[in-house]
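For chain A:
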Amino acid sequence: MTPCIEIESLSKTFIKGRKEVRALADFDLVVPDAQFVCLLGPSGCGKTTVLRILAGLESKSFGVVKIKGKEVARAGSDRGMVFQEFALFPWRSVRKNIEFGLEIKKMPEAERREVSSKYIDLVGLGGFEDAHPKELSGGMKQRVGIARALANEPAVLLMDEPFGSLDAQTRNLMQKELLRIWSATKKTILFVTHSVDEAVFLADRIVVMTARPGMVREDIGVDLPRPRDRTSKEFISVRGKVLAELDEEFEKARAKELSPD
Partner candidate 1 sequence: MLEALSMERNVLYAIIVAAVVIVSSAAAVYVLSGDDEPKEKYPVYFVTMGVTTMNAALASGEIDGFIAWEPFGSEAILGDIGEALIWSGDIVPNHPCCVVVASTDYLELDLGGGVSGASMTTRFVKAHAEATSWMVDALDDGDGANYTLLVDLGVQFTGKSEAIVESALDHMKYGYQMDLSFMEGITNFTEMFIIGGAITEDKLATGGYEDVDDFVEQYTNETFLDAESTVQPSDVILNPDDPVRIGFLKSDIHQLAQWVAQNKTVGGGAKSLFETYGVNVVNASAVGGYSSGPEEMDKFAAGEVDIGYLGCAPAIQKHLNAQVHTVIVAQANSEGSAIVVEAGAGIESIDDLQNKTIAVPSTGTIQFVLLKRAVNDEGLELQLKTA
Partner candidate 2 sequence: MTQDLFRTLQKTVKENWKQYVLAVISVAVFIAAWHLYASYLREIDSGYKGYIPYPMDVAEALVDSFQYEDPNTGLTMSDHIGASLERIILGFLIAMVVAVPLGLLMGTFRTVDAVGRPIVELVRPIPPLAWIPIFIVVLGMLWGPVAIVALGIFFPVLLNVMFGVRSVEPTLMDAAKTLGAGRGQMFLKVVLPFTTPYLMTGVKVGLGIGWMCIVAAEMVGNYGGGVGFFIKDTADVGEFEYMYAGMIVIGLLGIFTTGVAGFIETRLSRWMGMK
């Protein structure tokens, strides 16, 4: 079976003024279908860059990036993305936001309504179809974001710290909701986060990245059955392991910041 995501020797160098910044170097990752993978790492390690290159929002400097066996180039609706800042279109209602991608595809109106209704129900926003983003809470906005991306039936869902703007309680709630949606849709998810706790709660697999230039430091499988109990021994153990890896990289990143490259 062709893996959903194949990344081989990916590297990315930015030119900032006179300096060259190597964001990624030799990054490898293979993700099979329907797997939930979290990318974790210190700031500046390039985890968001990986996501953006996959999405086609950023170009790569070197390497091979494939979705379902095909090399990716520009952005497209086969890779849906959910943003930390929600990025909803403020002048469109919930339904219209979700239908955006379908309009692009020139889907006829009746069909669009069917699809958008389906996803509105899926993310639990029934009754809010005609509301505008500014009337919604953070959690609800992100539900729209997820529904909007999913409505295009992408091969993979790329999520860039999607719950970073939410308060702790909403965040917990949304994590559970995401798992529910994931099990209903069976999408491959690549989820970038800062939070170890979140990663352990959500992921099948946690990829810890090194400090800049980013590459894979450790690939930790999380075998715990869901729903996961944050207070359980196993959870705490995995968490500890991941933290240990991460702390070292944090130190390295700090050191790098203090000494100019």
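Selection rule: all candidates are chains of the complex that A comes from, given by their letters.
What to note about this one:
Here is the rule we use: contacts are C-beta pairs under 8 Å (C-beta built on N, C-alpha and C of every residue); 3 or more make two chains touch, one makes a residue touch a chain; residues count from 1.
What you see is a predicted model; the values in this text were computed from it and never measured.
All listed chains 1 or 2 share the complex with chain A, though the touching one is 2. Chain A meets candidate 2 in the complex at residues 55-57, 74-77, 79-81, 83, 85, 87-91, 100-101, 103-105, 132-134, 148-149, 152, 158.
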